[in-house]
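The block underneath contains the structure these notes are about, expressed in structure tokens.
What you see is the complex with one protein chain gone and the rest in place.
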């Protein structure tokens, strides 16, 4: 069982993350990549996080996933700092002998990461200035699916 | 809405497939990669398929997925011919503005591909000879989840 | 009415060919009746087609149950349950 959790400012390489998961003779690898979007008035995104707590929170989610599903590998990479539109922001990958375990563990991790990890997004506007992104009710609803 | 379906003998490049899906300003990209496994007595896998029908069956699945979920891109790549253990055999990728749509459409496609596309696996044994892989009840059960 | 038969996996191996043109009698109007008629052709056919539970079919390149009509169709495929992915 391999758990890989990273916070980083620089871009990550999805191919490299997947190759690590595929190398474990798992049979099934599932992944999710979140990409910076934004309305036309948004120029860039900034990710603030809680140093010290963030990796602990992500590790706790990964450990819960590894108890609930038969997974042999879990990877979470989350970027922090200023990101441009179109850049990847988060990667969640899972490896398992069984495709349902890989897919459900991945789905759990990205849903719970949205509500249970201390990150805050701020949008930098094309017209200047910035605004904090509001939390979404839909994310709270998605979280309850895993209770 | 972009649907990409390919059958090929050669290895595919997961990074390239994901990059195409990410390029669509979708926000969420989900993927599944199946990798050739096998017991210790298995040396390689051979994939037979039904030329003429296979792409039609995969296209029908992709179209059903695009009607059921809000997806902007769907990719299915399936290899045929002889594959070595550890090599990727199938890739399913989806892009959407919403992560749940991307993940569920991907899960649907790989589940239904297992039961609704004309492929047959044969295992080449280390000791010589070969055996056809039997269909799994679990795949039929997974199919019914989407009815 | 001539029908192009195609066979896959161990059905193909048992019959010993990957396809053939057949011309069943007029009372053979369903996929199941076609399978029964073919199974009478001899050892390989009986081995391949004798157990409907292990057999699946497609009519004109679409999966079809054994009660599907084959009237007017061009191509019928017989094969084991699929195992791709």
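Labels A, B and C are assigned to the chains in the order they are written; within every chain, residues are numbered from 1.
We take it that a residue touches a chain if its C-beta (ideal position, glycine included) is under 8 Å from a C-beta of that chain, and two chains touch if they have at least 3 such contacts.
All values reported here derive from a predicted model rather than from experimental measurement.
K.L.:
For the unseen chain, which displayed partners does it touch in the full complex?
P.N.:
A
K.L.:
Would you write out the residues of chain A that touch the absent chain, in ascending order?
P.N.:
Counting over the whole complex, chain A touches the hidden chain at residues 34, 47-50, 52-53, 56-57, 78, 89-90, 110, 113-122, 132-136.
Methods note: only the chains that are shown with their structure count from here on.
K.L.:
Provide the C-alpha centroid distance between chain A and chain B, rounded to the nearest whole angstrom.
P.N.:
Each chain's C-alpha centroid was found; their separation is 23 Å.
K.L.:
Taking the mean of the C-alpha atoms as each chain's centre, how many Å separate chain B from chain C?
P.N.:
That pair's centroid distance is 26 Å.
K.L.:
So, what's the distance in Å between the C-alpha centres of chain C and chain A?
P.N.:
From the centre of chain A to the centre of chain C is 49 Å.
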